[in-house]
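The complex appears here minus one protein chain, its other protein chains still in place.
Read from first to last, the chains carry the letters A and B; within each, the first residue is number 1.
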Amino acid sequence: MSEHEHHSLWKPYGQVLVALLVLTVVTVVAANFHFGTPWSDLVALFIALSKAALVVAFFMHVKGSTRLIKFAVWTGVIGIAIFFALTLSDYATRVITYVDAPRM
Amino acid sequence: MADAHAHAPGLAHHFESYEQQKESAFLGMWIFLAQEIMFFSGLFTCYLVYRVLYPHAFLVGSRELDWRIGAANTVVLLLSSFTMVVAVLGAKQGRRKMIVLGLLGTLLFGGIFLGVKVFEYGSKWEHHLVPGPYFEWHGDPSVGREVELFFSLYFGMTGMHALHMVIGMGIMLVMLPLAWRGKWTPQNHNFVEGFGLYWHFVDIVWIFLFPFLYLIGLSGGSSH
Partner (left out) sequence: MQATASAATPEAVRPPRHHYLNVDYGLRSWLLTTDHKRIGILYLLSITFFFAVGGIYATLIRLELLTPQGDLVSSDTYNRLFTMHGVMMIFFFLVPSIPAVLGNFLIPLMIGAKDVAFPKLNLASWYMYMIGAGLTMYSLLHGGVDTGWTFYTPFSSSYSNSFVAATALGIFVNGFSSIFTGLNFLVTIHRMRAPGMTWFRLPLFIWSHYATSLIMVLGTPVLAITLVLLFLERVFQIGFFDPALGGDPVLFQHFFWFYSHPAVYIMILPSLGVISEIVAAFARKPIFGYKFVALASMGIAILGFLVWGHHLFLSSQSAYAALVFSVLTMLIAVPSAIKVFNWMATLYRGSIEYSTPMFYALGFIGLFTIGGLTGLMLGTLGIDVHVHDTYFVVAHFHYIMVGGALMGYLGGLHYWWPKITGRLYSGFWSHLSALLVFLGFNLTFFPQFILGYLGMPRRYHVYPPEFQVLHVLSTAGASILAVGYLLPMVYFIWSLKYGDYAGRNPWGAVGLEWQATSPPALHNFEEIPVVDFEPYQYKGAPVAQRLPYRIAKYGA
């Protein structure tokens, strides 16, 4: 294999690393702005999801892998989504008995 | 059993081909990672519920963490993921030194991360912020107990994450001499690639922990 071919194998990984570092800076900068509830969290979540997607697609080679592998990835993601959604279906609809305010 | 496949080094007796062995290994690893996602999902759900119930206390608690340390550690961990990719690339090309250097780099950055973590934990201990009987809160007394809950989650989540890193580094220490002796060839390096997936997964967990533990209090929030 020639040096040029090695170079072309390296390059995409380097680009992904740079993108991840840039997004890390972006998330810190974004955290200093006050978007209000729940927007600040959604912005942070969106950036974190983007970073995770980059790692999964490129570092973990899911981009270009078989449908079965992609299916396995989504299984985990759907599992955690079910856990979040149905647990929150309780907490988001409870008659408010928890008070997060200064107590007497 | 190995002699039955003497013509095919590294192919286990119950597989028909390298292709089948490789596909099984990766599917198995991804199913294992799906399992890991569900393991961490417990901690994240716990965080989500208490964050919804006690938004103010979580911002106050988060301000006790130094976001600069968290950010530095994020960079360190991303670099370790990159060196892991280098090791896997080396394995694919059958370049022994590249695997070893990649693993050494990953070990180095992982070590830095854990060293910083130990320093952070130590400082929390000094400030009585470790939950349990030793916990003392000198800030706003109205949120003291919920801040302790935040720190339970901080230690639970970062602790489980660190435990996964320690296990990963243990495995890498075993891998190093094997890599040096040339165990992995371009044909047969499923273990290196599978381990790479594990290490990247641990990185992803931190990608979520960093903003939601260190950064939520930065913007001032509702309290000021």
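Operating definition for what follows: contacts are C-beta pairs under 8 Å (C-beta built on N, C-alpha and C of every residue); 3 or more make two chains touch, one makes a residue touch a chain.
Since this is a predicted model, take the numbers as computed values, not measurements.
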Hidden-chain contact residue, picked from the options B:8, B:27 or B:178: B:27
Selected residue (touches chain absent from view) among B:8, B:49, B:75 or B:101: B:49
Sites on chain A contacted by the missing partner chain, in the whole complex: 68, 75-76, 79, 82-83, 86-87, 89-95, 98
Interface with the undisplayed chain - residues on chain B: 12-14, 16, 20, 23-24, 27-28, 31-32, 34-36, 38-43, 45-46, 49-50, 53-54, 57, 131-133, 145-146, 148-149, 152-153, 155-156, 160
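By definition in this document, only the chains that are shown with their structure count from here on.
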Interchain centroid distance [CA atoms averaged], chain A/chain B, Å: 14
Chain A contact footprint on chain B (complex, rising order): 23, 26-27, 30-31, 33-38, 41-42, 44-45, 48-49, 52-57, 67, 71, 74-75, 78-79, 81-82, 84-86, 89, 93, 142-143, 146, 196-197, 200-201, 203-204, 207-208, 210-212, 215-216, 218-222
Complex contacts: residues of chain A adjacent to chain B: 1, 6, 9-10, 13-14, 17, 20-21, 24, 27-28, 31-35, 37, 40-41, 44-45, 47-48, 51-52, 55-56, 59-60, 65-66, 68-69, 72-73, 75-77, 79-80, 83-84, 87-88, 91-92, 98, 100-103
